[in-house]
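My questions will all concern the structure given below.
Only a single protein chain was left out; the remaining protein chains are all shown in position.
So, chain A:
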Amino acid sequence: MDFIVDCGLDTSALLKFPPRNTIGDDDDGADIDHRTTIDLDIFGPQNPEDDNGSRKRRKLDAFAEAGRFLVQTPDFSSVDWKAVDFILISSYRHMLALPFVTEYTEFMGKIYATEPTIEFGRQLMNELVYYFGESSSTDAASRHAPSHSNIGKLLQDESTFDLTLSRTLYTTADVQSCIDKIQPIRYCEHLSLYDSLRITAYSSGYCLGSANWAIDCGQEKIAIISSSSTIKTIHPAPFDKTVFENASVILFSDLRTETYLSYEEALDKIEECVVRTINNDGNVLFPCTSNGIILDLVEDLDRILSAKGLGGHVRMFVISPMAEESLKYSNILGEWMCKSNQDKLYTAENPTTHKLLMSKQRLFHVARVDSSLSQIYKQPCIVFAGHVSLRSGAAVEFLKKWGKNTANMIIFTDSDVDYKEAFSPFEGLKINQEIIPLDIRLSVQEVESILRQYHPKTVLVPSDVNEIDGNTLLSHQRLVVYEYSVVHNVTINSQYERTSLSESLAKLIRPKVVGNSLVGSLNGNLMTHNNRFLLAKGKIGVNYQRFLWGDARVDKILDRFAEVGIDEACVIKEDMLDAIIITLDSPKATITLTPNSSNIDVEDSSIRKFIADIVVNQFTQM
């Protein structure tokens, strides 16, 4: 059984490229089709051999202009895709490399994800294609085998990003085809796959539809914990701890690696920055996607702005080709939300606040910076726009529009993005920068408290978490720190498979008492239905099995022979072998008895049955 959990895309490679320019230098912000090349020199990544960190200048405009951006997938080279049985997706954040698998490898297995994960995943993939896809896509080879592409060759000397993992992006057709292959599931839906392997998704509390997976195989359970959050004030359904119950192996990933501000502290700081900026007639830009924690941020900012009396005249804009779909779709996911949002369903109210803010003309969504925006655009305002890498999309346009003014502010909230690298092409711009990660993931302390409460035999944590306190573990527990591409073997002794025994077969069993146990020989048929086993009555014939135990007494065997008129038995005791050998002359037969095994040797098969019966009767049989 081979399976893969999550299939994320590393978009940090995008940072090596200059921003895709989609706006003229004039600030009208209305000309989407007018693409001029700005001659932005960008800084390449640090050269490892270059100790003083001097940066190499490189021009990649040509590729960007041709729509050539590269992204990095996980290292697929060691994966035998034909052998992979299934892929489990934990959230829409961790599936963006999936089209490379479904469309460009021999993967034939199944993919499971919750309904919201699939839909948001589709939106994010399409958004990515919109931002970074090729305008004229012909080079399928570079998605399939990236290192052979022309771009790969051109960049080989200078680039430090791993070209064997870099590819040009997939197309919208790839996205649709990939999404169609995913099977939707819901929280707590048990899926029986192959024999008695059972997988279940439990809410991870991180975003709408985010899941942790429990894999039950017979008596053992593996809990796979991906992006999770226990913060109670955010909109997704709360973290479901059922996933840990009876788990013998827990694998943690995507934990909080740095200790910066807590979620509440970060929110406070963002509020303060936003209010200060607005009071100074500035505008605020959040480079972000139009889903996830942003929904809570929007709600929170509206609350604080209203409290400060600024609510009425500050507009919020979510700008992305997927903004409308994303916001409207979130609103029909009440069942996937926390209890207070869920309760609104029962009074036919919108479960999300953003729907209300949209109707109150506080929040707006537009697909892109064009005339539809200019109709509603009003400063001061707060803009939520992508792409987080600041290499494409409305975020770039607003950065250029607002960058020269010190009253404006850009706030980076995504803990995954290297904001320095992201901002590097814009160095020299006067806009205020704030880095306030809104990191809601599990912290090391929370992991430790989970381990104290549940008692898995083995715990796996990623190597970037180095501070886990070994003292939290009990003596029989094992902590494994896993690293990139290092194979870890975790033994799970799944010794049993749960089946059910039909009543009709059970009635045929004649159990015997041995000590405090009952034992019996079972001869039946093993049937499979819906990947579940049933032991049922059936035609057994030659498949019947018998067992013997107990001690044979030689004198009793001889008595029986005498009774039927065979009294010329010769009995030899072989002490060396701990054996007693009974030899008969007529009929000709040799019976060798040892404590644990016996042999009957006959010349003529017709008398075998007769002798066998006498010997077998000495034992307990089943």
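One rule holds for everything that comes next: a residue touches a chain if its C-beta (ideal position, glycine included) is under 8 Å from a C-beta of that chain, and two chains touch if they have at least 3 such contacts; residues count from 1.
Operating definition for what follows: contacts and distances are computed from a predicted model.
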Candidate names "7600_t:CDS:1", "Mediator of RNA polymerase II transcription subunit 17", "Large ribosomal subunit protein uL24m" or "Probable cytosolic iron-sulfur protein assembly protein CIAO1"; UniProt protein name, chain not shown: "7600_t:CDS:1"
Hidden partner chain, touching residue among A:12, A:105, A:171 or A:219: A:219
Per the touch definition above, residue among A:77, A:375, A:453 or A:495 touching the missing chain: A:495
Which of A:299, A:324, A:370 or A:446 contacts the chain that the document leaves out: A:324
Option from A:75, A:106, A:189 or A:559 whose C-beta touches the chain left out: A:189
Residue in contact with the excluded chain [from A:79, A:193, A:345 or A:407]: A:345
Footprint left on chain A by the chain that the document does not show: 115, 185-190, 195, 200, 218-219, 324-325, 328-329, 331-335, 342, 345-346, 348, 350-351, 494-504, 506, 509, 511, 514-530, 533-536, 538, 540-550, 552, 595-603, 605, 608, 612, 615-616, 619
